[in-house]
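Note that one protein chain is taken out, while the other chains of the complex remain in position.
The letters A and B name the chains in turn, as written, and every chain counts its residues from 1.
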Amino acid sequence: MILLITGMLLILAGIWAILVKKDIIRMIIGFTVVDTGVHLLIVAIGYVKGGTAPIIDRAVSTADASFAGMQAISKVVDPVPSALVLTAIVIGLAVTGLMLAYAVRLNKATGSTNIDDHEEQKW
Amino acid sequence: MIKYLLVFVAVLGIGWILWQLGVEFQTAQELNPLASEYVRGSTSDLNMPNAVTAVVVSYRGLDTLGEVTVLFLATAGIGFLLKRRKRSAGLEIDDTDGAANVPVCDESALAGLEFDATGTTDPQNNLSNSLGSLSNSAVKTRTEGSEILKTGANMLVPMIVVLGIYIFTHGHLSPGGGFQGGVVIASGILMLIMAETRFHLSHLLLHISESLSGLAYVAMGLAGLILLGVDHFLDPRYLLAGQFLALFSAGAVPVIYSLIGIKVGSELASVLASIQHEGEEL
Partner (left out) sequence: MFETITLIFLGLISVAAAIFAIYTRRVVSAVIASGVISLSASIMFLLAAAPDVAMTEATIGAGLTTVIFLYALKHIRSSREGRDD
């Protein structure tokens, strides 16, 4: 629950930064903040109350319906959101690098990363 | 002012949507059926303890393949945007001083970049700079890394690389895997780049290892298609399942995750190298 609220607040703060700030670097920082917020949100959805990490140290077969086997499985958090967030973080790094490479190129071409100096891109 | 008002209204609207999503949310008391099936299947069918690795490599393997493709595309985009000029092109760029074609690093402007400054300043004034006393001397040329950094890099980089290899070969047994191991290897290479200014990362080597491991990853997936039949793409069960909790177990999962680790490591290393060496001559 705390993770969910923190994630939502981070998303809102990041969107505020993206929409208000004029400097492109600040906007990219806003994007990374939104990234972290979304990751927190997804992990919070997969959390099971009192759960442990999804690493099970004994084999539980499908036919095995014993009490210990069921308990080992039911006290584990959902592995699917963890796997999705795992890949999303790595993609987030690559996309941040791409945005920064674009910012560096823009700065080299025009000498400014402030969006007010690029009026010709405005519609 | 009207712009701030519009932005405020937009953020408020998004906050309202999130609130609607969150107000009915309750922390789950037990696993949903799909997730418990994945957890059970990872131990009984695939014979490995880490269910997250089972989902990443096997159950949602196609997603991971697409993710690796996105990573490759982003890396290619960065390499395209930050090209390094050939020396023979003779183009004098306006952002460097003509005498020294290296990035100008102003200490007073970069007061916050302590750890980067240790990689670029002289050995003798490095300590005083990193302790925060602002010297106004602009460092015009890129000098060697400090003695501490170089010695530390010589000692630590092999250990960091070994740690990365350990993380991605044990991805099916413990937390970790190809992505984390690849990132650890890339950070070791970053330390090497910061310490040794003469060290030039061979982009050709990175490209070869990256594309070979990507090719082998797809080939491992296709092997499942051939050996186990249709709709078994990226099914790792064609290799021996082995003993539970052993290093060589869980079929092809360690092999696939190691390939992902090599691919991610070389891609991130080439991203770091191309951003760090941007604007320099080859």
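Definition applied: a residue touches a chain if its C-beta (ideal position, glycine included) is under 8 Å from a C-beta of that chain, and two chains touch if they have at least 3 such contacts.
Not measured: the values here are computed from a predicted model.
A.B. asks: Using the touch definition from the top, which of B:L18, B:L206, B:M220 or B:V271 touches the missing chain?
C.D. replies: B:V271
A.B. asks: State which residues belonging to chain A touch the missing partner chain.
C.D. replies: So the residues of chain A touching the unseen chain are 2-3, 5-6, 9-10, 13-14, 16-17, 20-21, 23, 25-26, 28-30, 32-33, 36, 39-40, 43-44, 46-47, 51-55, 77, 81-83, 85-86, 89-90, 92-93, 96-97, 100-101, 103-104, 107-108, 111, 113.
A.B. asks: If you put the missing chain back, which residues of chain B would it touch?
C.D. replies: 50, 52-53, 94-97, 103-106, 109-110, 112-113, 116, 175-177, 179-180, 183-184, 186-187, 190, 268, 271-272, 275-276, 278-279
We take it that only the chains that are shown with their structure count from here on.
A.B. asks: Calculate how many whole Å lie between the centre of chain A and the centre of chain B, each centre taken as the average of the chain's C-alpha atoms.
C.D. replies: It comes to 15 Å between the two C-alpha centres.
A.B. asks: Mind pulling up the chain B residues that touch chain A in the complex?
C.D. replies: It is residues 4, 7, 10-11, 14-15, 18-19, 22, 25, 27-32, 34-36, 38-44, 47, 49-52, 54-56, 60, 63-64, 67, 70-71, 74-75, 77-78, 81-82, 95, 174-175, 177, 179, 183, 244-245, 264, 267-268, 271, 274-275, 278-279 of chain B that touch chain A.
A.B. asks: Can you check the complex and tell me which residues of chain A touch chain B?
C.D. replies: Touching chain B from chain A are residues 1, 4-5, 8, 11-12, 15-16, 19-20, 45-49, 53-62, 73-74, 76, 78-80, 82-84, 86-87, 89-91, 93-95, 97-98, 100-102, 104-105, 108.
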